[in-house]
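I have placed the structure first, in the form of structure tokens, so that the comments after it can refer back to it.
Left out: one protein chain. Kept in place: all the others.
Chain lettering (A and B) follows the sequence in which the chains are written, and residue indices restart at 1 in each chain.
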Amino acid sequence: MPTRRAGRVNEQMLFNLVDLAGTFAFAISGATAARRSNLDLFGILAIAFITACGGGIVRDLCIGAIPPAGLSDWRYLFTAVVAALLTIVAYPWVERLTYPVRLFDAMGLGLFAVYGAHKALLYGNNAEVAILLGVVTAVGGGMARDVLLARVSIVLEREIYASAALIGAALTVLGEYLDWPAVWATWLPIVVCFGLRFLSLHLHWNLPRFGRRDSH
Amino acid sequence: MPTRRAGRVNEQMLFNLVDLAGTFAFAISGATAARRSNLDLFGILAIAFITACGGGIVRDLCIGAIPPAGLSDWRYLFTAVVAALLTIVAYPWVERLTYPVRLFDAMGLGLFAVYGAHKALLYGNNAEVAILLGVVTAVGGGMARDVLLARVSIVLEREIYASAALIGAALTVLGEYLDWPAVWATWLPIVVCFGLRFLSLHLHWNLPRFGRRDSH
Partner (left out) sequence: MPTRRAGRVNEQMLFNLVDLAGTFAFAISGATAARRSNLDLFGILAIAFITACGGGIVRDLCIGAIPPAGLSDWRYLFTAVVAALLTIVAYPWVERLTYPVRLFDAMGLGLFAVYGAHKALLYGNNAEVAILLGVVTAVGGGMARDVLLARVSIVLEREIYASAALIGAALTVLGEYLDWPAVWATWLPIVVCFGLRFLSLHLHWNLPRFGRRDSH
């Protein structure tokens, strides 16, 4: 079924690398949250895997990529398990440094938004599907993590987060439509999404809220 | 794959209208709940979209309609965004008037139960699939909304709600099996489902519970 740009081997390798890097980044963020909720070893591994692969699995179901790569390709499971075990071993260190965790999470956001939009286009979908599924890939795993830990998803509450993924995914689609060179089409959206998220964290940018002042 | 009744253009237009009206109704109900939970602009748009399209996306995955119409057809996204923005702008007015919100929600319930059952039949499924997916279409978005806002789904607790959707979906299937005229087969189940929900709200009808008296 993949029709667009099939055979461009180098580009595909680049995207695979992007995807695995995102998996690693999100698995650390998932394992950290699960560890904080005092889950057992299996719970930490499961939440790390779901955070890392949940968004991509939903994307694959929506584009008909059966079975989802997150389930059938051992590299995802392997990457998530390694990241989770590293988090457990290095936890006292990870906990003190919330900074690197957020950095990893912001990287995962950019990497997944771009890879998700790219894969949806590769399967012949239109721009809207690609942008929406780029966002789903980027924030779906984190939403599943928060739902399973029974808390309001910080994805929906935090500083610019899903909106950064939206911009990253939209830039990816724009790049593919305008046929930008692969390196640009891949890295520019990743850097923009990561940069937006990173700056919003540091400068406490927020999207407008409309509630009473005292609510938060 | 759609085999039943393909080509009956007018009927299809009627069902599309029903589906978009349901989208609008549920998006308002979702945006109102998100606004009350003090989510930011993107969170409100996301919850409105998920409430409006979540049930239909799950239905489409279950019948193999890939990609789901909620993702690929811009009219759903557009309708949900317009409804959400209207809700934000008119919020002081919407909040005082919980009545119209519930009215919209009851309308969405009927419209989606009927459209969901209809689409499942159109894809060649049996009566059981059509009825269950009618209910999923009608209540799935609301359940996703409540799960994301980390509260016990009112879908499961409230006065006659999902059971009204069940009756609407079952009537739709009956109508298609008995080959009722399209207008009847469409509007009768919508009106019955809406009416049941509406009356149960006003008259505080409830399904039996079996718990201790003091629990609620």
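The criterion applied here is as follows: a residue touches a chain if its C-beta (ideal position, glycine included) is under 8 Å from a C-beta of that chain, and two chains touch if they have at least 3 such contacts.
Quick caveat: nothing in here was measured; it's all calculated off a predicted structure.
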Residue among A:Leu14, A:Ala127, A:Leu149 or A:Leu199 that touches the chain left out of view: A:Leu149
Where B:Leu14, B:Leu41, B:Leu61 or B:Leu174 are the choices, the one touching the absent chain is B:Leu61
Out of A:Ala46, A:Ile63, A:Ala83 or A:Leu201, which touches the unshown chain? A:Ala46
What chain B residues would touch the chain not displayed? 61-64, 120, 125-126, 128-129, 132-133, 143, 147, 150-153, 156-157, 161-163, 166, 206-212, 215-216
Touching the absent chain: which residues on chain A qualify? 34-44, 46-47, 57, 61, 66-68, 71-72, 74, 77, 88, 91, 147-150
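Convention: only the chains that are shown with their structure count from here on.
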Whole-Å gap separating chain A and chain B, where each centre is the average of the chain's CA atoms: 29
